[in-house]
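The complex is shown incomplete by one protein chain, all other protein chains being positioned as in the whole.
Chains: A, B and C, in written order; residue numbering restarts at 1 for each.
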Amino acid sequence: MAENQVSLEMHGISKSFPGVQALKEVDLILHRGEILGLVGENGAGKSTLMNILTGILHSDTGIITLKGKPVNIENPRQAQIMGISIIHQELSVLPNLTVGQNVFLGREPRLPIHFLVDWKNLYYLAKEHFKKLNLDIDPHILLSELSVAQRQMVEVARALSFKADIVVMDEPTSTLTEMEVKNLFSLIHTLKEQGISIVFISHRLEEIFRIVDRVIVLRDGVLVGSAPISQVDPKQLVMMMVGRELKEMFPKESLPQKEKVLSVKNLKRGKDLKGVSFDLHRGEILGLAGLVGSGRTFVARAIFGADPLEEGEIWIEGKKVQIRSPQEAISYGISFLPEDRKAQGLFLKLPLSSNIAITDMKELSFLGIIIFKKLQELASSFVNKLKIRTPSIFQIVRNLSGGTQQKVVLAKWLALKPKVLILDEPTVGIDVATKAEIHALMNGLAKEGVAILMISSELPEVLGVSDRILVMHEGLISGEFLRQDATQDKIMLCATGGANNG
Amino acid sequence: MAKEKTFNEFLRNSSAYLILLGLVVIFTTLTPRFLSLTNLINVFLQTSIVALLAIGQTFVMLTGGIDLSVGMVGICCGAIAAGFATGYGFGFTLGTYPALILGLLLGATLGGISGLLIVLGNFPPFVATLVMMAIAQGITLVFTQGRPIAGLPSSFIFWGSGSVGGIPMPVLLLVIGVVLAYFLLTCTSFGLYIYAIGGNKEMARLSGISARKVELGAYIISGLTAALGGLVLTGRLASAQPNVGEGLNLDSIAACVLGGTSLFGGKGNMLKTLVGALIMGALANGLNLIGVPSYPQLVIKGLVFIAAVTLYIVSSRKH
Amino acid sequence: MISTASLKKGVNWKIFLRNYGIVISFFLLCLALSLVSDRFLTWTNILNVLRQSSINGIIAVGMTFVILTAGIDLSVGSVLALTAVVTASLLQRGLPISLVIITGLALGAVLGSVSGLLVSHLHLFPIITTLGMMTISRGLALTYTGGMPITTLPSSFDFIGAGSLGPIPIPIVVAAFIFLAGHFILTRTNLGLYIYSLGDNPVAARLSGISANKVILFVYALSGFLSALAGMILIGRLDSAAPTLGSGYEFDAIAAVVVGGTSLAGGEGNLFGTLIGALLIGVLNNGLNLLNVSALWEGVVKGLVIAFALLMYRAVK
Partner (left out) sequence: AKTTPTAKKPTLGLVLSTLTNPFFVTLLDGAQEEAKTSGVTLIAMDSQNDSAKEASNIEDLISRKVDAILVNPTDADAVVPSIKKANDANIPVITIDRAANGGVVVSHIASDNVAGGKMAAEFLGKALNGKGKVVELQGIAGTSAARDRGTGFDTTMAKEFPDIQIIARQTADFDRAKGLSVFENILTAQPMIDGVFAQNDEMVLGAIQAAEAAKRTGITFVGYDAVDDAITAIKGGKLAATVQQQPAVMGKLGVETAVNALNGQTVDKFIPVPLNLVTKENTP
């Protein structure tokens, strides 16, 4: 049967970075037309393994065999030529080029005079390609004008535009919402039917169970298991990943109090926000759901003073306030975890300790002089609390795994001990175990009286964690549910605008 | 609302043109001589050398680099070509055209060396081209022994001082250069890669582009246009001068930046670079025509720089 | 892909070279010079090099701060000239020296602040803003003096340039203090952390509640202040102030910073590197003079030596 034809074999792959053994003797077999799930905690080595496969990194030891032939993959271009394409975990699209240029970068259609690009054809091909993928994006516009989720879809489109036998997807869904995920999955099935093999990495276990044929598990750079998906259940899988049993995924205990901490009234800004009002109570976790581009991020940014408002009022603890800058927001006790960690959250060239401490320097210094002991204590405490996987607190953040970086940003905002905590996609790219811990942490904070506004595109998360849920559609609140009344269907209906029409 | 946005967009895309237009209007009201045909040709002529260097500089800056050596490389190529054309220093004479071609080749080579230092030696562009600036200046001084090389054949001088149909050669060459460069940047994959690299070198590499080759190409082009500028300057001065060219580096960078090219790469275009250069040329010419003494000219020049960029920034701010 | 046992070692060796390569290059250059000239390693010559590097060094400290925020300051040389001629003319009018020094330094800080305000509040590109500042300051210095140098300063002012503290000349003492203070600010204070973070990711810095505007204002004001300080030492040494003073100093300062490993993209680098960079340039100039290298060859030699010094370790990656 075609399914059993081995398409790729990686054998004995090891890789170490200064202070970290990222991979130890890892073996991987991928069959033709197979969807292989690759799971593991943050920093387990998933991306490293795939980067070796695609020529971005070079392994210290090990052999890669493609269709039975040993190969040497020197650089990304070679990998492409050998029919391996990858969707990177971090967005790797170029914001100052157009969508179409991004998709075909490096393989532009040419005019008869060979060095001239056939722009017309390029945009035509892009459009056709998008049609096949059910994507509604104009290939002519600049990528910088797209939302994060749309950029992710462009990245997917780019990877699928190669005539590849193997497509690696490193957390392709982390910034996508339900609709796009569905779309992507039906695509993956089509590819599978064409005999294309897929490596699928995700921290969303329900996706793993929905789509993959077989799953392999990495823990601390070691391959700890491989099984057809039909032979494992989620509990077992998590146990393999973390090496111990996990209790409830979304434990929920706190009870909201009635005291209003934050009220916003009629927030308006162009067509992004068309009059948003809501209250947030002490000890409450308020979920904010909606489709990509519905304006959730704008609500958060407006409250935090990151964007100017045209109209609207913000009240904190019963007092009307003017918030014109993040600094002022912070002084009112508001914290804001932005959705794009690389662009808005991290200082990649600085050590982990500085990244965590930076919002809290007033506490950690005397007369402007840093008290290093305090700073290191703070950093260490968060490394422990959030299980941040790092060789030391002085590790440069650029060298951390994607999910670990997310934890660092989260730690930065928790360090402030805020009254109001706004989290925009807080668990993007975070592994299940840690996600549960973060949710527990949110519950703990809520119990202590922190008011939390959580934006999330992952409906199970919204449903599991929130006391109350708001749904946004095109810059307006289109629905509100108490925890006990909310269901995925009701939320989706409001999110797509269905509730307003009918 | 929508109208306002498009107006802002218009302002942002054309602020360089507007500044140039503003200068023209101001100078025309102050002195009628400014808008005469001969003077406009003067402005173009006086801008041509800096603008030629700015062409290559734009390529380099689009990749996120900088080339501090353009002035000196230009002078160096001018001197060596003059040596070939007159026999100075070599003891034998080549014809004007072989000399000019060797001059251009030398420019491409020097630019290529900067590029190699950057892509293989991993030098920051600033340092690599600073080193090249010192070396090119050194070669010039050693070769010329610090003396100008005169006695150029008239066919050589023609390229800097001659004119075709009333249009001075430097202006003609500039127009050809800008058109070619514009074409290269917008119609070829090389041009696309230049922008891609400037956006993010690492990501461009991940996309399978051989970023090193493209970056190297940008520096070679910069060396080439620098040489062209140097040869034209040599023709314009009817002699190779070992000691000019110091100010040309910053001027060429300023032309790019006034035209809206980002220092961090990925943003900018060739026509606007030309406009940026013309802004500087028109300013110098206009101030001379209305008789502003030389010291205050500096102050005004500085103020106009700042004002120009302010206009650009303020108009491009999103609201 | 076969395992290479040396690879792990190789990695560390590369990191070592990347971090200390410039220091190694610097010592190799010194070694070479002491072999070819027996005058090089004498006490007077070492003081010479240090004294000559002190002016560039002081300016380069300010430049490092600016570059760490991903900016650049091209106006240092002209600001130096403008503050120098103003200081000199105040001295000639017989104002008390301490007052004059304070005025001069304040003027430098103000000129820097103007660039800083434009960069921080209007978000102008640093390169063109400071290029504007450079031509404006030069123009003002020339206008103010009519192009003539201001000469014969009161001899009591000489100590700044020509005096010494024990055996160590004042310029060296001042430069050492500035380096130490700068290093302290960058590594030990909130401000230092803010400077690095701003250069690394300005968006994240603003969202982290850092008053980016104040930080930017500070670095440019500091750069202006230190240029003025360097100017005072210079006129103290020269006993005159010309409006042409300091032209080209911006390149020496930037070269010192960048050769010292600070990234022009911001967020990465330190003053130790800048110190070595400034000394490298100083030793090079000194060596060229000691060996009586002809003016015609100076450029070639300088360029090749710097290229070689960097190639030593930059090419390993």
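Methods note: a residue touches a chain if its C-beta (ideal position, glycine included) is under 8 Å from a C-beta of that chain, and two chains touch if they have at least 3 such contacts.
The shown structure was predicted, so the numbers you read here are calculated from the model rather than taken from an experiment.
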Displayed partners of the chain not shown (whole complex): B, C
From B:Thr96, B:Thr129, B:Thr225 or B:Asn285, residue that would touch the chain that is not displayed: B:Asn285
Residue ranges of chain B at the interface with the undisplayed chain: 33, 36, 38-39, 42, 45-46, 49, 141, 144, 146-148, 150, 157, 160-161, 233, 236-239, 241-244, 246-247, 284-285, 288-289, 291, 293-295, 297
Chain C, residues in touch with the chain not shown (by the definition above): 37, 39, 42, 44-45, 48, 51-52, 142, 146-149, 151-152, 162, 234, 237-240, 242-245, 285-286, 288-292, 294-296, 298
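As a working rule, only the chains that are shown with their structure count from here on.
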Rounded Å distance, chain A centre to chain B centre (Cα mean): 44
Length of the line joining the C-alpha centres of chain B and chain C, rounded to whole Å: 28
Junction residues of chain B, two or more chains touched: none
Chain C residues counted as touching two or more neighbouring chains: none
Touching residues (chain side chain C, partner chain A) in the complex: 1-4, 7-8, 11-12, 15, 188-194, 196-197, 200-201, 203-211, 267-268
Residue numbers on chain A that touch chain C, as the complex places them: 14, 16, 18, 58-64, 72, 304, 306, 325-327, 329-330, 336, 338, 343-350, 354, 357-359, 361-362, 365, 368-370, 412
List of chain B residues in touch with chain A within their complex: 1, 187-190, 192-193, 195-196, 198-200, 202-210, 266-267, 319
